[in-house]
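Quick one: the structure is below, questions incoming.
All protein chains but one are shown in place.
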Amino acid sequence: MNQELVVEQSSIGDAIVLRPSGDIDMSRASSIRKAVAEAMRAQPARLIMDLSHVAYMDSSGLATLVEALQHAMRSKVKFILVGITPRVKSAFEITKLTGLFTIATTVEEATKA
Amino acid sequence: MNQELVVEQSSIGDAIVLRPSGDIDMSRASSIRKAVAEAMRAQPARLIMDLSHVAYMDSSGLATLVEALQHAMRSKVKFILVGITPRVKSAFEITKLTGLFTIATTVEEATKA
Amino acid sequence: MHRPFFRQRGRVRSGDFMEREPEISIRLFSDPQLLAPIRALMDAFAKGVGFSEKTRGLLTLALDEALANVIRHGYEERKEGLIWINFWRLREPGGIRVVLEDLGRSVDPALIQSRNLDDVRPGGLGVHIIKETMSESSWESRPGGGMRLTLVKWLSEEERQQSAQSQSENTRP
Partner (left out) sequence: MHRPFFRQRGRVRSGDFMEREPEISIRLFSDPQLLAPIRALMDAFAKGVGFSEKTRGLLTLALDEALANVIRHGYEERKEGLIWINFWRLREPGGIRVVLEDLGRSVDPALIQSRNLDDVRPGGLGVHIIKETMSESSWESRPGGGMRLTLVKWLSEEERQQSAQSQSENTRP
């Protein structure tokens, strides 16, 4: 049981795109936290979190996204979520977090949001 | 726990198409058996089993398909499988049943097979 | 250690299953790596009872949150704690009951509360998710130490009709 979450990182213009794949739960939220911290060190203009390969997220995952948002706001980095799948959407809705985030449909759209 | 397997039945020309959806295991193989028996009573020229909505099948499911094939051969009905998903394919392969069946890629193709 | 499976007898309350043994009983270690298999089982169990895809997502999430709380607060992230989960199907009008038990630190159930979501900060969402999702949720401290959490979820009217329909629809064109 050592399947850590894989988080792909890429750049598009002045944006860094993080694309985790797999379920994000208590055992793997720290991978997101690490990936965000590393991306922030590069001081991008925007940080795009592509969640299209995440079918499931629990409150540990939501917490890391709230942290990332707060970190990004302090650092004047735009933080944008992309590709939210249905179950992850439910998790945002039930915790009333949807309104807090800038959400785009595609990575393309997020680079302009 | 009463989710019986749903088996949709439709006709295309002289063919009857059966499309089960859901996992086919010991608790639900009898739904396939019933659907095949009913379709055979209509004496179609061909019986097409569309498995594209079946992500999983165990040996109870395989057994009903072998029965169906034998019934069809006795009744001079062409029996064709369509849309085999990866895990169902593995089940056919490990039991060496693949060569036994006529397999088509699409229902369209099966109506001509 | 194995007792919780059997102590249920004569203690269970909700619905029609007095004295009935759970359909599935699980004992696992307080290891976050085991959350994924339990979620998968929960999802399929709830599917068999007739819950919609949307409700199953929330039920899976609620159980995950309850287990994460036992691991985090009950066992303070130690991986060798034991957790028992019992699953029942409820008939008339249809639903599930899930009971979690642990031998971890036990707290006054009155202290297990959801926080005000208007105050945006990471964490503190689990209990809210559990209460919001389930028809019933209640924490007790167990006489022998640890906590017991009882979760009940009934099918919605729509899920009930869907589920009845999928039965009669069977083999129909």
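A few comments on the model shown:
Every chain is named by a letter (A, B and C) in the order it is written, and numbering of its residues begins at 1.
Simple rule for what comes next: a residue touches a chain if its C-beta (ideal position, glycine included) is under 8 Å from a C-beta of that chain, and two chains touch if they have at least 3 such contacts.
Note that this is a predicted model, so its numbers are computed, not measured.
From the set C:40, C:107 or C:120, the residue in touch with the chain omitted from the display is C:40, counting the whole complex. For subunit C, the residues in touch with the chain missing from this view are 1-3, 5-6, 21, 23-29, 31, 33-34, 36-45, 47-48. Listed for subunit B, the residues touching the missing chain in the whole complex are 1-2, 23, 25-27, 56, 58-60, 62-64, 66-67, 70, 86-87, 90-91, 94-97, 100.
FYI, only the chains that are shown with their structure count from here on.
The centroid of the Cα atoms in subunit A and the matching centroid in subunit C are 28 Å apart. Centroids built from CA atoms put subunit C at 37 Å from subunit B. Counting partner chains per residue, subunit C shows two or more touched chains at no residue at all. Multi-chain contact residues, meaning those touching two or more other chains, do not occur anywhere in subunit B.
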